[in-house]
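Have a look at this one before I ask anything.
Yeah, one chain of the complex is gone here, protein chain that is, but the others are all in their spots.
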Amino acid sequence: MKAVKVAIVGASGYAGEELVRLLLSHPQADLVAVTSRQYAGQTLAQVFPKFSHYPKTRTLRFTEPNAELLAKEAEFVFLALPHGVAAEYAVPLLQLGASVIDLSADFRLKDAAVYQEFYAHEHPAPELLEKSVYGLPEIYREKITKADFVACPGCYPTSILLPVLPLLRANLIRPDSIIADSLSGVTGAGRKVEAEYLFAECNESVRPYGIPKHRHLSELEQELSLAAGTPVTIQFTPHLIPVNRGILTTLYLQPLEKPSEDLAKKISATYQQAYGNEPFIRILESKALPDTKNVVGTNFLDLAWRLDPRTGRLIVMSAEDNIVKGTSGQAIQCFNIMNGFTETTGLI
Amino acid sequence: MKAVKVAIVGASGYAGEELVRLLLSHPQADLVAVTSRQYAGQTLAQVFPKFSHYPKTRTLRFTEPNAELLAKEAEFVFLALPHGVAAEYAVPLLQLGASVIDLSADFRLKDAAVYQEFYAHEHPAPELLEKSVYGLPEIYREKITKADFVACPGCYPTSILLPVLPLLRANLIRPDSIIADSLSGVTGAGRKVEAEYLFAECNESVRPYGIPKHRHLSELEQELSLAAGTPVTIQFTPHLIPVNRGILTTLYLQPLEKPSEDLAKKISATYQQAYGNEPFIRILESKALPDTKNVVGTNFLDLAWRLDPRTGRLIVMSAEDNIVKGTSGQAIQCFNIMNGFTETTGLI
Amino acid sequence: MKAVKVAIVGASGYAGEELVRLLLSHPQADLVAVTSRQYAGQTLAQVFPKFSHYPKTRTLRFTEPNAELLAKEAEFVFLALPHGVAAEYAVPLLQLGASVIDLSADFRLKDAAVYQEFYAHEHPAPELLEKSVYGLPEIYREKITKADFVACPGCYPTSILLPVLPLLRANLIRPDSIIADSLSGVTGAGRKVEAEYLFAECNESVRPYGIPKHRHLSELEQELSLAAGTPVTIQFTPHLIPVNRGILTTLYLQPLEKPSEDLAKKISATYQQAYGNEPFIRILESKALPDTKNVVGTNFLDLAWRLDPRTGRLIVMSAEDNIVKGTSGQAIQCFNIMNGFTETTGLI
Partner (left out) sequence: MKAVKVAIVGASGYAGEELVRLLLSHPQADLVAVTSRQYAGQTLAQVFPKFSHYPKTRTLRFTEPNAELLAKEAEFVFLALPHGVAAEYAVPLLQLGASVIDLSADFRLKDAAVYQEFYAHEHPAPELLEKSVYGLPEIYREKITKADFVACPGCYPTSILLPVLPLLRANLIRPDSIIADSLSGVTGAGRKVEAEYLFAECNESVRPYGIPKHRHLSELEQELSLAAGTPVTIQFTPHLIPVNRGILTTLYLQPLEKPSEDLAKKISATYQQAYGNEPFIRILESKALPDTKNVVGTNFLDLAWRLDPRTGRLIVMSAEDNIVKGTSGQAIQCFNIMNGFTETTGLI
C-alpha cells in the first residue's frame, strides 16, 4: 500500500518530537519533511539520537518552514507550533491543497471573540474557524472522516471532556457542578527554556498554576456547552507535578439524582455505550483506579468512577499521556481516520 | 536551663526518624530513649547514619518498648506507632505520670463509635478520649498549654483544617460545599514495605487512592463540625505523587455571598486575624501560590486563595511538609507549648 | 505464518512483566501461559492493567508453575526466576522437549565451582552447564541459532561486555586494566519488596553497593577471559540511581599503545567491524555521548568512546535499558534467532 507523505512543522518541541516518533514507525506514513528554525540544516538523527536507528533520520534534515515547499512535498502537514503562529501556516497550506492537522489552539474555538478573550490577541484567520473540526475522535469521528483540517484538542481538555461529555449528554449531572482538578507532567509546558521548568525547580515540587482562568477553559466550555445544550461554566485547576509525562484528572460532579444502585447502573451503561467499543478508552474494572504509569507512552485514556453515598457526588478520574492521547497520538488517530486507515494504525 | 527528658516509641518509621532529627537538635530536649522492635540493640548512628555526627547517637541504642522503663527515664514520651498499637503504650505511660504526645490516630476522635467505623476495630481505650487534646496549636493552643496528653492531627487534616476552619468560624462558606483535593509525597504512607511503594511503582506515576472514604475523614469532619456548629460532611480525595515529602491541598469552597471586593476583604481579614501572628503559617502575597518545595523540611504551612468570579467559588491552596507540620514538627510545636518554651524552639 | 507458542515462568517480576509486554505485541509469538505463585488465578489484565487492551489478557490467567503442563502447552519457555530456582524448571522442561530461555544466572557460567563461589550454594544442575549458550547475540549468534537452551546475560554484563569484548579480541587494551563503573535504575533490583528500594529511600539518593565483589563478576570474567585468551580480573562498581530504567556504564581502559590518530582509527575500525551491521548497537557519532533516556524502552545499546591524551586512557561509555537489552529484550532477540525470525521482530 502506498504511504501518505507527511510533514511536521515545528518538529523540535515535545509534541513535534512525539509526532516524529509515531510517524517514523507508522506503516502508512512517509515522513518527508521536518521544520525547525533552531535546528535547520541538522539531521533528525543529530537532533534526536534516540531515533538514529531509522535510516531515514540520517538523511532527513530540518529545514526552515516554507508553506509552498511543504505543500508540494507532503499531502498531510502537522503543525506543532505555538498558538498565533500556527495560523500563518494553516492558511496557505490549505489553500495549496494540503490537509492540515493543527496541534495548536488556533482553530479549536468556533468564536473568534472567545479566542481573543483567552489568548489576548485578535484571531489571525477567523474565516477558517468554521472549517476546522475539533479533533476528538470519540466525539467527532464522523466529521473528522470528511475533514481536511483538524484542530486537535488540548491535553487537559482531552482528559476532562472524554469523561464528562457522555454524562452531560445523558443528562446525568448538573452542568454547573463540574470541578476538574488536573495534575500534569512537565512536558505539558512544552520544551520551554524558562527557569521555572528547570529540573531543580520541578523535582521535589508540586504546585498549582494558572488559577483561576486557564486558557483551556475556552475550548472546555465550548464543548461542554454543546453537549449540555446550555452554557456551561466549569472550575478547573491545573497543577505541575514532577513526572515527565501524564495527566491525572479528578472530576467532582453533582448527579441529578441521589446515589443509588440504579444511578450506578445508568452511569455504567452510559460509559459502556459511549466507549465500550472505543479502541483507546479503557474503563477500569472493579477496584482499579487510574495511574498515569499505565498510560505513559500510549494513546490510551484510562477512566474510573465512584459514587460517594456520603456526599452525593460522583467522582470520575482519568489518566492519559499528555503528549500522546493529549496531543500527538490523538493527532495520529485523526490522521488515520482522515485517511480511512484502521484507527489504531501505528498507535498500538 | 535544664532540658526535658524525652523518649520516642517507634523511632524507626519516617515520623519517628523525623522526631529523632528534631529532638537531637532541640536545645531544650534531651533524647534519652528510642524504641524499635526491629532495630533493638543497634545504635541510632547505625540505623540513621545521617545523624552520626551527634555524639549521643553512637551510644544511644534502640530498645524494645517498655512503658515502665520509659516512664522512669523520660518526662515526655512521643508515640510514633500505628493506630491500635499506640493506645497500648499511652494508657500505662499516662498512669505512670509521663506526658504523652501521640502521633497515631488513636486519640484524635472524641467518639469511640466513629473510631470503630473508620478504623475497623473497637477503640482500645475509650475512657481516654475525653482527656486527649487535638494537637493543632493554631486552634487549640490554650488546651495544649495545660495538657499532658496530646493527639497530633493527621497530615492531610492539618493541610485542610488550617485553611478551612477560620472560614467556617467566620461563617463565610457553605459547610456542605467543601471539596479537598490533596496530593501527598510517598513518605505519607510511612516506611511500609509494600510493593506499591517501591521506587519504580511510584516514580513516573500519579494516582488517586482510598476513594471515597479515607480514614482521615473522621477527624476532619469532627473538627469541621465543631467549627461550623453543625454536622459537616466533606469530599476528600488523596493522591500519591512522586516526591519524598510534601502535601499540596486544593480546596473548592462555596462562599455564602457572591465574589466581590468586599468578600475578598472579609476573607483576607479573616485569615489575617486567625494567622497574622502565627509563627508557622505564611499567607502568601500577591501572585504567589503554594509550592511544596518552599516548605519541605520546615514546619511552615503556606496558604493562598483566589476568588473565581466566573464560578463564584473560593479556591484555597495550602502546602506543608507532611512529616514536619503534618506530623513530627507539629508534635514538637505541641511539646514546646506544653513546656512553656518559645513555640518555635528547635523548629526554625 | 504460524506463531510459536510461548510461556513465561515467573511473569510477575519486572523482567517477567517486560517479557509479557514484548510477547503480547510480538507478531510471531503466541503467549499461552504465565505463571506466578503470588497471582495464580488472576488474569493478566488484573495484575497488569496497562496491558488490558489486549483481549487475551482478560482471559489468560496466572497459574502455579508446573513443568509438565508448560511443556505441553508451549514450545518455548522463558524463565524469569531467581537463581537457584530457575534450574528446577529448566531441567524437566528441556527433558520434555521444550526450548528454554533462562533469564536467571543459573546457566551463564561454565564452571560449577565458580557458580558456588559467587552464588553461595552448590550448582543445582551442573550437567547442563555445557549445554547452555550464553545469550549475547552479538558474540554468540551462531551458537544461539542452533541452541534450544539459552542463558541470557545479566544486565550489567551486557553493558560491559559489548563495549569491551571487541577491544580485547583486537588486542587493543591491557586485559588487567579494566575498570567498569556502572549506574543502574532501581528496576535492576527486581520487584523486591525490601525497605531499601522504597521510593523515599531511592529518590534523591545515589549510592554504590555490592563492593568489591558483585556476583556479575563471575560471568564478566568468564567472557572477558575467553576473549582475551588469558584469565582476566576486572574492577566493577555498581551504583543505584533514582531512575526506573537504564544502565550507564563508564569504562576506564589502558590501551596497549599511546593515544594517537592511528590508535583512534584502529578503535573506530574495530567497533565498526564488530557492530557496524548490528541492529541493536548504535555507535554514537561525533560529539554525542550516551544518555539512558535515549534507550529506555528499547533494545538498543548506545556506545561512545574517547581517547584521553593527557592520561593515555581509553574511556568507553554505554547506555542500555536494563530490563530490555539488559534482560527481556535480549531474551526476545535470542528467541528470534533461535526461530529463524528476523532478529528485530517485535523489538523495533
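Note that the chains take the letters A, B and C in the order they are written out, and that residue 1 is the start of every chain.
Following the convention adopted for this analysis, a residue touches a chain if its C-beta (ideal position, glycine included) is under 8 Å from a C-beta of that chain, and two chains touch if they have at least 3 such contacts.
Just so it is clear, the model here is predicted, and its values are computed rather than measured.
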{"item": "From C:K5, C:K110, C:R141 or C:H239, residue that would touch the chain that is not displayed", "value": "C:H239"}
{"item": "Which of A:C202, A:L217, A:I247 or A:I281 contacts the chain that the document leaves out", "value": "A:C202"}
{"item": "Absent-chain contact - pick from C:D30, C:E88, C:D148 or C:D291", "value": "C:D291"}
{"item": "Among A:S132, A:T187 or A:S328, the residue in touch with the chain that has been omitted", "value": "A:T187"}
{"item": "Where the missing chain touches chain B, by residue", "value": "25, 45-46, 49-50, 52-53, 204, 279, 282, 284-285, 288, 291, 293-295, 297-298, 300, 302, 348"}
{"item": "Those residues of chain A which, in the complete complex, touch the missing chain", "value": "14, 185-187, 191-195, 197-204, 242-245"}
{"item": "Residue ranges of chain C at the interface with the undisplayed chain", "value": "179, 181, 183, 201, 203-209, 211-213, 233-235, 237, 239, 241-246, 248, 250, 252, 289-293, 296, 306-308, 310-311, 313, 315, 317, 319"}
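The rule we apply is simple: only the chains that are shown with their structure count from here on.
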{"item": "Mean-CA-position distance for chain C and chain B (Å)", "value": "46"}
{"item": "Chain A: positions in contact with at least two other chains", "value": "204, 291, 293"}
